[in-house]
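Just one protein chain is left out here, and the rest sit where they should.
Chain lettering (A, B and C) follows the sequence in which the chains are written, and residue indices restart at 1 in each chain.
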Amino acid sequence: MLTTVQDFETAARTRLDPVHADFIAGGAGDEITVRANEEAFRRLRLLPRVLRGSAVRELDTTVLGSRTRMPVLLSPTAFHKLVDEEGEVATARAAAATGTIMIVSMASTVAVEDIAEAGRGARESGDPAPWWFQLYIQPDLEFTEVLVRRATDAGCTALVVTVDSPVRGAHGRDLRNGFLDLPAGLRCENMADPRQGGRVRPIAMSPEISWEHLGWLRRTTSLPILIKGALHPEDARLAVRHGADGLLLSNHGGRQLDTVPATVELLPEIAAAVAGRIPIVLDGGVRRGTDVVKALALGASAVGIGRPVMWALAEGGEKGVRRLLELLREELDQALALCGASGVQDLTPALVRAPRTLDGVVS
Amino acid sequence: MLTTVQDFETAARTRLDPVHADFIAGGAGDEITVRANEEAFRRLRLLPRVLRGSAVRELDTTVLGSRTRMPVLLSPTAFHKLVDEEGEVATARAAAATGTIMIVSMASTVAVEDIAEAGRGARESGDPAPWWFQLYIQPDLEFTEVLVRRATDAGCTALVVTVDSPVRGAHGRDLRNGFLDLPAGLRCENMADPRQGGRVRPIAMSPEISWEHLGWLRRTTSLPILIKGALHPEDARLAVRHGADGLLLSNHGGRQLDTVPATVELLPEIAAAVAGRIPIVLDGGVRRGTDVVKALALGASAVGIGRPVMWALAEGGEKGVRRLLELLREELDQALALCGASGVQDLTPALVRAPRTLDGVVS
Amino acid sequence: MLTTVQDFETAARTRLDPVHADFIAGGAGDEITVRANEEAFRRLRLLPRVLRGSAVRELDTTVLGSRTRMPVLLSPTAFHKLVDEEGEVATARAAAATGTIMIVSMASTVAVEDIAEAGRGARESGDPAPWWFQLYIQPDLEFTEVLVRRATDAGCTALVVTVDSPVRGAHGRDLRNGFLDLPAGLRCENMADPRQGGRVRPIAMSPEISWEHLGWLRRTTSLPILIKGALHPEDARLAVRHGADGLLLSNHGGRQLDTVPATVELLPEIAAAVAGRIPIVLDGGVRRGTDVVKALALGASAVGIGRPVMWALAEGGEKGVRRLLELLREELDQALALCGASGVQDLTPALVRAPRTLDGVVS
Partner (left out) sequence: MLTTVQDFETAARTRLDPVHADFIAGGAGDEITVRANEEAFRRLRLLPRVLRGSAVRELDTTVLGSRTRMPVLLSPTAFHKLVDEEGEVATARAAAATGTIMIVSMASTVAVEDIAEAGRGARESGDPAPWWFQLYIQPDLEFTEVLVRRATDAGCTALVVTVDSPVRGAHGRDLRNGFLDLPAGLRCENMADPRQGGRVRPIAMSPEISWEHLGWLRRTTSLPILIKGALHPEDARLAVRHGADGLLLSNHGGRQLDTVPATVELLPEIAAAVAGRIPIVLDGGVRRGTDVVKALALGASAVGIGRPVMWALAEGGEKGVRRLLELLREELDQALALCGASGVQDLTPALVRAPRTLDGVVS
């Protein structure tokens, strides 16, 4: 039975090629950050309010002009066709049907235009269902511009620029499994280069990329730009200064540099550094409605989920992802009710506590 | 052999339907709070006093005018007939025979009048044996008034109003076990609606309930009212302001919102917020006489036990619950003696310590 | 091979009746304090000094006028005949042969006079080998006086008054094993009452005993008196005020009140409370030469060992206890050398650290 996000993972593991399951679950180094993300949420404590008469909870949220029916987004994840025949098309339909923002990965195995098309088809009348596009700025700026134009034309309403990948993180599981390439027949469809007759290029993760490239991108597009992967408060400030419209506070699910902190542990500092000037979306370890409440209370405008989407897709395709999103919506609604909150606006840092052992309280 | 509360749990598990054992042991979400309650007590340290000549220990306690032979109450737990044929009748007899306050659950499988009757019969001459009544305020206030009147007429000497349940907590174990309804033949006898020919209504857990409902209840009854389930110090203050006569500091045994703190971790702050204006009863994780001492030293007037009563009832019916209460009484008496205390009045925060690793003491 | 104290425990367990092994290893309640004692030592860190040219280490120590060849005493433990045919006679010979102070338990299975006699016989010429006597003050003061006189006449050079036992701690293992009495043939030989024709009395652990009894004892004997079992700094101060000559900082090996702190965690505070006016001996969890160094650095004049003596006695009788004491002496000597210390006087709190995670050091 699929009553928790954990159940989706368990179910997916029975269906997935173990090598692919490892690709999804694994991370960089000793996977210390992979574990830290979930553990940090489990350690945080909620201090709910009572008797607030919150019979109706408002979950609708608008982030950078994009409306979503709950403050839970689909963070960019690569290679959906690895786990489901329809790939990102199935994911997009599920996201659209539930009115949830999908951040399309640059490394999708379906072209962004086809993902958008699928999303439009599944969108319920009157329902919001925008999608955003995740981008690694390529040293070949001309090609980067092609990508931005395609995403824009496909209706993406924001760009999410990943900045934590000057090199690709080393994933021990993939190395041991010999999983180094996509299986035959799958490719990163967005990487087709029109200047080379549609030849699919490899995604460059380049240490040359710098704040100047961000400045170039800022001049190139009028879409809102979110910076994904800045973890240092100083970099959060720099992002604001360089014209970023939002932050996606993410440690790449522990897949890039191992032993970076859990994102939710960094959130209070990042929120202080940003000081409300731009919204923060957080991903990394969100598995429960209570996790969403904690992140929002500590200053996030929304959260993203990554691996859970892959598990749900592996478990049941489009229907699986829909169920996952509905489950999270139910858990979030219940957590809000139990916190005495009628909506996001009622979630403040006073709701969250670091665990204690009574130090400083008891003599 | 039944030498510890833990032994009662072990024994009960051999007798109980595993589905029912799960219903009792389980909690909300990942059961982080369920575990936290017990762990918090285990982590706290006692710093006993010696040579105080405390040959006689006084365990009798009065809470809101109700006398009890020890400061350990039976917290409200539902569905006693699930584990014992006599159900709450057996529990009430055991409580009365040992002079202990029983808080009758609104979700009892025996009517409050019959529980009271059983209690009166078992009461030893001259012995106190009051019972209290736990209430979820129903949106149908007229029916709520019926409940209050029945409880009052049955001799309940206080009302315990649960405020942490605007919705019902999701219990993963019950969902997985498909345990969603009482077995045939059992029902919540207090929910019979006289206006509908005695039809048994479902218990409403409603997010509409607010402090205004508490004000209404305050005007409706002259019984002392305890608020059960307020965890935030601000809500403790509001409870005092709205005329509550006491607090039952409880996280519902970890069965409502997961990841809330252990109650004993919150106790010092709640005690500071309340500042002695109303008494505090604490439940959640009390398994040892030393746990009782810790809670009382940190500011509680008494503690409640929940799951242990169910295990004892499952293990040996009325006799089992009696043995459990006697065991806790012995453990408490011994713990008091070993702390150099002659009674509750000798228990102060100076007896309790957060665990240390010599931080701040050693350079 | 017996290269560590742990090896003695392992070896003893293969020889001992499991019920007796449990009696020795077990403690009160959930044995949280039993474990805490050893864990606290393992957590503490040593910060050695180097290049101090300490070629010779002086281990001889004098505590309250009693000289011992190392600052490791035999804390009082009961019932040595339970694990070895010769019982306390074997222990006394081993202690005397190695010049170590033995604290004879009031609950010894050999009379204090016979223990002393054995000790005198084994004492190497010129070697110190005093013994002390542990006492539970009996409400029958006349009989207590008999005990004190016998101990004095047998050559005991100090009295160790246990004050943490107003009642006997409940040992779950013994209850479950049904181990409630000494086996036939064994008895507490010191409890023979000459006024009743030598009938052996039970040892009374009485909550009536108070500081006034200590005052009485102070007037009754001229031997130095150590208070054993006071844990609260306030009680340490009271002990000084009531004329105690020393403290044996002990939690009874976790056998009385469960969840009291590890003794070494309390040592800095107790040392501060006593402020050098009287010496402190510490027992509880000492298993390594480094543990001895830690306790001495934090303010103890010597340490005591309890369970290890029982294990060594079970493993190899007199010879076993000798080997144990020699092992600890070697470990202590090596630890001193590695700390750059030439003796006890070089051990200061600056040698000891609470574990860190760089909090407060790294930003």
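Keep this in mind: contacts are C-beta pairs under 8 Å (C-beta built on N, C-alpha and C of every residue); 3 or more make two chains touch, one makes a residue touch a chain.
None of the values given here were measured: they were computed from a predicted structure.
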item: Contacts of the hidden chain among displayed chains; value: A, C
item: Selected residue (touches chain absent from view) among A:6, A:206, A:221 or A:342; value: A:206
item: Among A:163, A:302 or A:338, the residue in touch with the chain that has been omitted; value: A:163
item: Given A:34, A:135 or A:214, the one touching the chain that is not displayed; value: A:214
item: Touch criterion as defined above, residue of A:21, A:44 or A:314 at the omitted chain; value: A:44
item: Absent-chain interface as seen on subunit C, which is shown; value: 1, 3-4, 42, 44-55, 288, 290, 294, 331, 334-335, 337-340, 350, 353, 355-363
item: Contacts of subunit A with the absent chain, listed as residue ranges; value: 29-30, 32, 40, 43-44, 163-164, 166-167, 169-170, 172, 175-176, 206-214, 229-232, 234-235, 238, 256-261, 265-266, 268-269, 298, 349-350, 352-355
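Quick note on the criterion: only the chains that are shown with their structure count from here on.
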item: Inter-chain centre distance, subunit A versus subunit B - centres from mean C-alpha coordinates, in Å; value: 42
item: Approximate Å spacing (C-alpha centroids) for the pair subunit A, subunit C; value: 60
item: Set of subunit B residues in contact with two or more other chains; value: 44, 350, 353, 355
